[in-house]
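Missing here: one protein chain of the complex. Every other protein chain is in place.
Order as written gives the chain letters A, B, C, D and E; numbering starts at 1 within each chain.
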Amino acid sequence: MTIRGQIWGEDAEAIERTLEETDADLARYVREFAYEEVMARPGLDLKTRELAAVTALVALGAPKELATHLEGALRVGASETEVRETIIQAALFVGFPRALAAMKLLAAVLHRRGGAEPPAGPI
Amino acid sequence: MTIRGQIWGEDAEAIERTLEETDADLARYVREFAYEEVMARPGLDLKTRELAAVTALVALGAPKELATHLEGALRVGASETEVRETIIQAALFVGFPRALAAMKLLAAVLHRRGGAEPPAGPI
Amino acid sequence: MTIRGQIWGEDAEAIERTLEETDADLARYVREFAYEEVMARPGLDLKTRELAAVTALVALGAPKELATHLEGALRVGASETEVRETIIQAALFVGFPRALAAMKLLAAVLHRRGGAEPPAGPI
Amino acid sequence: MTIRGQIWGEDAEAIERTLEETDADLARYVREFAYEEVMARPGLDLKTRELAAVTALVALGAPKELATHLEGALRVGASETEVRETIIQAALFVGFPRALAAMKLLAAVLHRRGGAEPPAGPI
Amino acid sequence: MTIRGQIWGEDAEAIERTLEETDADLARYVREFAYEEVMARPGLDLKTRELAAVTALVALGAPKELATHLEGALRVGASETEVRETIIQAALFVGFPRALAAMKLLAAVLHRRGGAEPPAGPI
Partner (left out) sequence: MTIRGQIWGEDAEAIERTLEETDADLARYVREFAYEEVMARPGLDLKTRELAAVTALVALGAPKELATHLEGALRVGASETEVRETIIQAALFVGFPRALAAMKLLAAVLHRRGGAEPPAGPI
């Protein structure tokens, strides 16, 4: 299976279509360079890659891509605990606000995957 | 009163519950380390702390936490003018886009607290 | 025509009103310093200025202001292709997540200006 | 005394000359817009302004300007403790690495002003 | 052994002393909260934690702390290849400039640990 297939799972077709409609060339770079060339490199297992991706996206504060890779991390074998620990640790390096926003997003991702209702109140 | 009580005011219970539902351990670090240990330190008054928090959050571009601390700054004694000046000054250091986004958020916070209708149009 | 008029086009009145309602002093700095003093300087053409503004806003991840300058770039003479290339190139310097978010925003801007339906699915 | 004079103190002449040699127009905007227009606004005292400037520069990770405003904060009346507290608190919002780098810079600034030897070892 | 001992290795004493001389309270938070509370949590192995720390520090562009955790990652069991892959992957999320700066720093760290001469030329 492609790296994209492993990370995107059952959303792969929808994500590919959205990418393609957004910009065909940028979509191609995402598919061919980002996923099938760089993320597919040997030397680092895919679970660690996805947890590193989560860390980078917590640092950036990029919610859409973060949601994709929170779910991707779970799909390629990270446990919910490992994802939570990755986010908690990020608070040390990039501060609590980014970590809190990421953790709320994780709650929404877990809910979508069949978990409990995500918290709706203010932070 | 706890530092959290002073900054979160009448929203304290809702914020605590949201934090708890998001991640119990991260919530504990926010409560015990961020608020009751660091923000509670002597040597800097709480109003200046909250205006510094506002500056940090304008720099990050983190709207949820920024709204909390815009309201927190007002609750612990900063005037609306002091908050506006803090945001205007931030434009010098982190640019106009972050300052404009923060000022629009302040308008929403002031409206929620009983002020005029916030501006709804495009920026 | 003022620089604001050239960049904001038919939205100028609405943007001015929103700025004014947000904070009259910050609005004045945006109008008088940012646009009519700095952006109006000779020595760099307005199209290149707007493409540089797009790059800065892709880097920041500031969607509201980015939408304004994506549209502004098109208004002052950048082609859709030039704007797309500016965003694609930004991926090299600030990463794919910021570039993807910007390209989706461009799709929404182009749709508003009479183009095709923007992609609605997940990225 | 100008705001620049208050913040830059005995370094004012050297800073002005460096700015002027760097770019005369950017220097003018720094002097006339940043300092004598925005930083000079009433409604927020200069000590709080400088502590907010310190916070913004810790967030950015901009060592040269941060050194200027660490010293500026001390010149306009902030105590060493208040500056230390501002940096410690910033760790919550932008993470420990930025706060540690800033605190090491403060040690160098204090040393230059006649204090103890700054720490020289690795962090 | 403490988490600090595992990550800092033979530099532990020098780092502790530098931290202590920089600010005793911030040093205590780094030791007690960052390392012995958060980094010491179960649920994520230390090697993955250090590779995530590397990613966060590449994103920030914080060279001192990055050098510490590049070395830390190697000390707690990451291979040179795994560290290189973590940096290469970060280029996708935060751009090539941050990744290049980090990779040059890794060369210096490897040299210090007994490897080949680091590249000295311009990038």
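In this section, a residue touches a chain if its C-beta (ideal position, glycine included) is under 8 Å from a C-beta of that chain, and two chains touch if they have at least 3 such contacts.
Fair warning: this is a prediction, and the values are worked out from it, not measured in the lab.
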Per the touch definition above, residue among C:Q6, C:T22 or C:T55 touching the missing chain: C:T55
Touch residues of chain E, complete complex, unshown partner: 61, 84, 87-88, 91, 95-101, 103-104, 106-107, 118-123
Chain C residues touching the omitted chain (full complex): 34, 38-39, 41, 43-44, 48-49, 51-60, 79, 81-82, 84-86, 88-94
Chain B residues that touch the omitted chain in the full complex: 91-97
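Convention: only the chains that are shown with their structure count from here on.
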Chain centre separation (chain B, chain C; CA means) in Å: 28
Where chain A and chain E are represented by their mean Cα positions, the distance between them in whole Å: 23
Two or more partner chains touched - positions in chain D: 38, 41, 84, 88, 91-97
